[in-house]
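Missing here: one protein chain of the complex. Every other protein chain is in place.
To keep things simple, chains are lettered A, B and C as they appear, and every chain counts its residues starting from 1.
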Amino acid sequence: MNGVESNGQAKADMRVRLRGVEFKNPVLVASGTFGYGAEAKKYCDIEQLAGIVTKSVSWKPRPGNPPHRIIETASGMLNSIGLANVGVHTFVSEKLPYLAKFDTKIIANIAASSMEEYRDVLEHIEQHATPNLVGYEINISCPNVKDGGLSFGTNVERTEELTTLLRASTDRLLIIKLTPNVTSVAPFAQACERAGADAISLINTLVGMSIDIYTHEPRLNTVTGGLSGPAIKPIALAQVYQARKACGIPIIGIGGIVSAEDTVEFLIAGACMVQIGTANFVHPDAGIRVARGLAEFLQKQNISAVGDLVNSLRIRAELKAAGW
Amino acid sequence: MNGVESNGQAKADMRVRLRGVEFKNPVLVASGTFGYGAEAKKYCDIEQLAGIVTKSVSWKPRPGNPPHRIIETASGMLNSIGLANVGVHTFVSEKLPYLAKFDTKIIANIAASSMEEYRDVLEHIEQHATPNLVGYEINISCPNVKDGGLSFGTNVERTEELTTLLRASTDRLLIIKLTPNVTSVAPFAQACERAGADAISLINTLVGMSIDIYTHEPRLNTVTGGLSGPAIKPIALAQVYQARKACGIPIIGIGGIVSAEDTVEFLIAGACMVQIGTANFVHPDAGIRVARGLAEFLQKQNISAVGDLVNSLRIRAELKAAGW
Amino acid sequence: MLAPGLVTLRFHNPKVARETIAGQFVNVLPKAGAIDPMLRRPFSVYNTDGDEAEIIIQAHGRGTNILADTAEGEMLDVLGPLGNPWNYKSGDFKTAVLVIGGVGVASMLLLTRALVKEGLPVQSYYGARTKDLLALQDLTNLHVATDDGSEGFHGSVINMLRKDLEARKIEQPKLFVCGPTGMMRAAAVLAAEYGIPCEVSLETEMACGIGICQGCPVPTDDTTFQKTGKRFRLVCMDGPSFSAETITI
Partner (left out) sequence: MLAPGLVTLRFHNPKVARETIAGQFVNVLPKAGAIDPMLRRPFSVYNTDGDEAEIIIQAHGRGTNILADTAEGEMLDVLGPLGNPWNYKSGDFKTAVLVIGGVGVASMLLLTRALVKEGLPVQSYYGARTKDLLALQDLTNLHVATDDGSEGFHGSVINMLRKDLEARKIEQPKLFVCGPTGMMRAAAVLAAEYGIPCEVSLETEMACGIGICQGCPVPTDDTTFQKTGKRFRLVCMDGPSFSAETITI
């Protein structure tokens, strides 16, 4: 399956497995940054992506927040979309079937305001699952709606309880998406592991704010919003590293990734896959650019499989001894 | 005292008071980003600054961490200086007397690894206080030394206990410097208020990381370090706003400020003063550039006193009603 | 230079040049490879000519300042054409009335051309603060208004238009409006008053320009909301031009 390049060098094995599921490569596109595929299709050959994490879906459709929803910041952006989505019924009747046409994996991201709603949405999708729907990403970390799950994401017990509940409802991949807006991500990673999650993904956006100095009004209509983009990459990387030390389940790294080099950092820190978010807004084909760049990197570095990079951080002995 | 410009417009009143202490303007330079004054003096007319927050001082001198200590990131930087400092004895024998020559206020920043060390350092400085030493900033938030106070800064009870202890030891300004690496800054702000702090300052740096993709080693010798600069401004602003809602004591805003406009955002969000950090590395006179720009802004906007900006955020009624 | 502060960028892009219909826009990266500023900036396609296209940039912020400084020969990273065309084939008018404020002029050349091709008469009402800010070329049957009276009608372009509507000078008009929000709102009110169709081309912040970020909503008006169940429409996908009566500007 792994081809040999004309220069004789073996192509690196880009495949990744998450429990039974095999992905083409480690590069997913992040929830809320790729729509439901149809919009970006024109600019991005979806089938070159490992998979698409769909926009958070809730039981009922949500109109989202009033404008302004996005503000550019230094090497990043704030958003306050407010989980605008079509609701789970349209999701299963229109979006999933549309996405089923592509040779790529689909992970349905779910947002809700109660245990029951999370379960109901998941079970409804289970009942209408399409062949390439491989799992769920549970958004307990949206900072810009009042009832967007952050009350779960900042509470270890509720995170564990929710994960246990959802675990009972599906055999597909169950991925819990964690928030960086906590003192330590470690206990959350451990709670997810205990409750049987297949993986965790992190980070969601950081709580941020911007003010119009002439009107004295917050620039985002929800006062604060979620910060994403290259600005947050160092924070995301630190949290992936801390989660890696804390738990044994796979980690999907997210936050400020724009290049193959960024991706390699996340893999070394301990993630086995990554998601591309904000970068899709700049280049709708960012995901495949990153995947392609990653393959080239592996080949240049003579690394035969992408898995060899995962969790390959080298910390010198004296630092380890000093407790770092 | 407030002059009138030749064009007839009154100059805005830039003064700020923190309890008994009057500052020329709201612009301080942040701890660890301006040395002890001597180095930057050549490039910056120190007397135009409201004051200098000195590099964190501990009981004994600290050599700091081995290289590499700084890494540039997207619109920011990571540092792992490791609280390199001369120790409190040299601080009072050399640094404070040197700083006493300038017509500006000095705030001594203290870092320690135990309650007793914090108190001892503070009391030692008290005994050797110079006339322009107006107070203390207590660093309970350094993310890049193992014993750098973050164990205080992420624990509400210890924050309160420490503040109470130090309050008993000084009548000078007592400012507690908070970390953004917590789930919510609100209880910390409240603990400081309860324990009698005169003000809180925030934010210190965010925990971040960077990896050399060729050697697989962390780029900073301490694996993780502290993220500062424009990248973190939206986060800092949100935390100032959240602290403002939570407590009644003055707030000093810090984080990514490079311009007068940035400063105005922090004032509107609820800070009454700001500190310039990383920007000093680019322009050692960043503080006076910002102060001058702020005076011009006030004049152009016909705002008669800088205090009028403080906490002037306008949130529309419907948003308030919705709980934002 | 068209007028002070406006810069025209011409670039080779067969796709944009050949496929753009009047009213569509492109999303342009201020600086390829840079991560600050990071997001693309949307601009109306001003002109197309063979394989080349033009945009007009009013430099006033981080991204537009960089773009206005683009040197001859530099590469421009352009995504487009995006959005929907002006709805100039709606058939509910006999005279197209272009109502233009400031850099809104950038979406009017292609529209004028398209209308002329359809055989529809065009009247252009163009307002600016002062004479020097007018970018006059390419407009047909021009009526100029300046706030300071330095040229044409002394006052707002909306007041000038109101007088002409009052005097029934224009046969079965439809307004095509692009300019500052205040002007678009006033035009919408005027159109409602006279019961004439009115289309406005909106500006909102955009992260993607292609419908994947949901960052560019415009609230619908209550009737439309009740009819469609949609509280918002997306300026990049559903617009940028909307029938004024269906939205809340």
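To be clear about the criterion, a contact is a pair of C-beta atoms (placed from the backbone, for glycine too) under 8 Å apart; a residue touches a chain by one contact, two chains touch by 3 or more.
Just so we're clear, the structure is a prediction, and the values are computed from it rather than from any experiment.
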Displayed chains that the missing one touches are A, B, C
Touching the absent chain when the full complex is considered, from B:84, B:129, B:186 or B:246: B:84
Considering the whole complex, which of B:39, B:157, B:171 or B:296 touches the chain not shown? B:39
Those residues of chain C which, in the complete complex, touch the missing chain: 34-36, 71
With the missing chain put back, which residues of chain B would touch it? List them for me. 32-35, 39-40, 42-43, 55, 63-64, 66-72, 74-77, 79, 81, 84, 229-230, 258, 278, 280-282, 284
For chain A, residues touching the missing partner are 74-75
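The rule we apply is simple: only the chains that are shown with their structure count from here on.
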Edges wherever two chains touch, nodes for the chains themselves; is that graph a line, a ring, a star, complete, or other here? complete
Closest chain to the centre of mass proxy, which here is the mean CA position: A
CA centroids of chain A and chain C: separation to the nearest Å works out as 37
Measure off the straight-line distance from the CA centroid of chain B to the CA centroid of chain C, and report it in whole Å. 46
Please tell me the distance, in whole Å, between the geometric centres of chain A and chain B computed from their C-alpha atoms. 34
Which chain A residues reach two or more other chains? 74-76, 229-230
Two or more other chains touching the same residue: where does that happen in chain C? 35-36
